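Note that one protein chain of the assembly has been removed; the remaining protein chains are unaltered in position.
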Amino acid sequence: MEVITRELTFSTSPDGGMVDVTSKIEEELKKTGIKEGIVTVFVPGATGAVSTIEYEPGLLKDFPAMLERIAPSDIHYHHHETWGCDNGRSHVRATLIGPSLTVPFKNSKLLLGTWQQVVFIELDTRPRQRRLILQFIGK
Amino acid sequence: MEVITRELTFSTSPDGGMVDVTSKIEEELKKTGIKEGIVTVFVPGATGAVSTIEYEPGLLKDFPAMLERIAPSDIHYHHHETWGCDNGRSHVRATLIGPSLTVPFKNSKLLLGTWQQVVFIELDTRPRQRRLILQFIGK
Partner (left out) sequence: MEVITRELTFSTSPDGGMVDVTSKIEEELKKTGIKEGIVTVFVPGATGAVSTIEYEPGLLKDFPAMLERIAPSDIHYHHHETWGCDNGRSHVRATLIGPSLTVPFKNSKLLLGTWQQVVFIELDTRPRQRRLILQFIGK
């Protein structure tokens, strides 16, 4: 059994902008030489999240539209009183979606569906430079 | 340490229909012979999700009712323009809930609460035949 920790870095667009990281994870998986196990995809930060989606232009608008319904940008957030910032919605959305995703793999291949991609979701109100942790466990 | 990958298959009912897979996971766990570790429960698809719930008839209605509030069936989804389909709500709901769940076990028993079951949640707009990945890691 092996444990190998890697990191991806990339830049993002705000308020629900998504980055498809599937092929990068597959590349890193190949480099590890591990055949069967899990990769933990983890966001080290409180205003980003990770999930899977069919990565196509329509859903890249539909998902942020849903976030706007559940945590609107035009209401008051107490978070703004603490820091004088504007990203209260970013935080509550990130906590709801969650910062970790676990994807199993076998024969060095992620066990995703055909139309399913792993995405980092930027929830902050400005573009960011981001780090994403990938940790592979298996044999 | 061992890594063992299994698969469940079952049919579903649409728009929030849930399938209690707890006893199937426990059966597969027993067969592996692994005593202590985690099972990753993973949906290989973009319109299903996995979580836990107290599996009783009331909540099987209440949870879909909540999904209808946050991603209504009667609004426009850009996803429909891409494919001419009708399941935009299914996709955004699935991404929000998430496709992976990690459940720890010890002494060959899932460490669930007494009133807590592992459920596959069908979010598509039609009944489906589904696969669910189970991957056990432990010793």
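Just so it is clear, A and B label the chains in written order, and each chain counts residues from 1 on its own.
Assume a contact is a pair of C-beta atoms (placed from the backbone, for glycine too) under 8 Å apart; a residue touches a chain by one contact, two chains touch by 3 or more.
Nothing here was measured: the structure is a model prediction, and the numbers come from that model.
Q: Going by the contact rule already stated, which one of B:21, B:46 or B:97 would touch the omitted chain in the full complex?
A: B:97
Q: Who touches the missing chain here, B:17, B:88 or B:138?
A: Only one of B:17, B:88 or B:138 touches the chain omitted from view, namely B:138.
Q: Looking beyond the chains shown, say which of B:22, B:51, B:108 or B:125 touches the absent one.
A: From the options B:22, B:51, B:108 or B:125, the contact with the absent chain belongs to B:51.
Q: Consider the whole complex, including the chain that is not shown, and state which of A:22, A:73 or A:100 touches that chain.
A: A:100
Q: For the chain that's not shown, point to the residue among A:82, A:114 or A:129 touching it.
A: Hidden-chain contact among the options goes to A:82.
Q: In the whole complex, what residues of chain A lie against the chain that is missing from view?
A: Counting only chain A, the missing chain is touched by 1, 3, 5, 40, 42-46, 70-71, 77-83, 88, 91-92, 94-96, 98-100, 102, 133, 135, 137.
Q: Quickly run down the residues of chain B that touch the omitted chain.
A: Touch with the absent chain occurs at residues 1, 36-38, 51-54, 56-59, 61-63, 65-66, 69-70, 96-98, 101-104, 106, 111-113, 115-116, 137-139.
As a convention for this text, only the chains that are shown with their structure count from here on.
Q: Chain A to chain B: how many Å between their CA centres?
A: Averaging C-alpha atoms per chain gives centres 19 Å apart.
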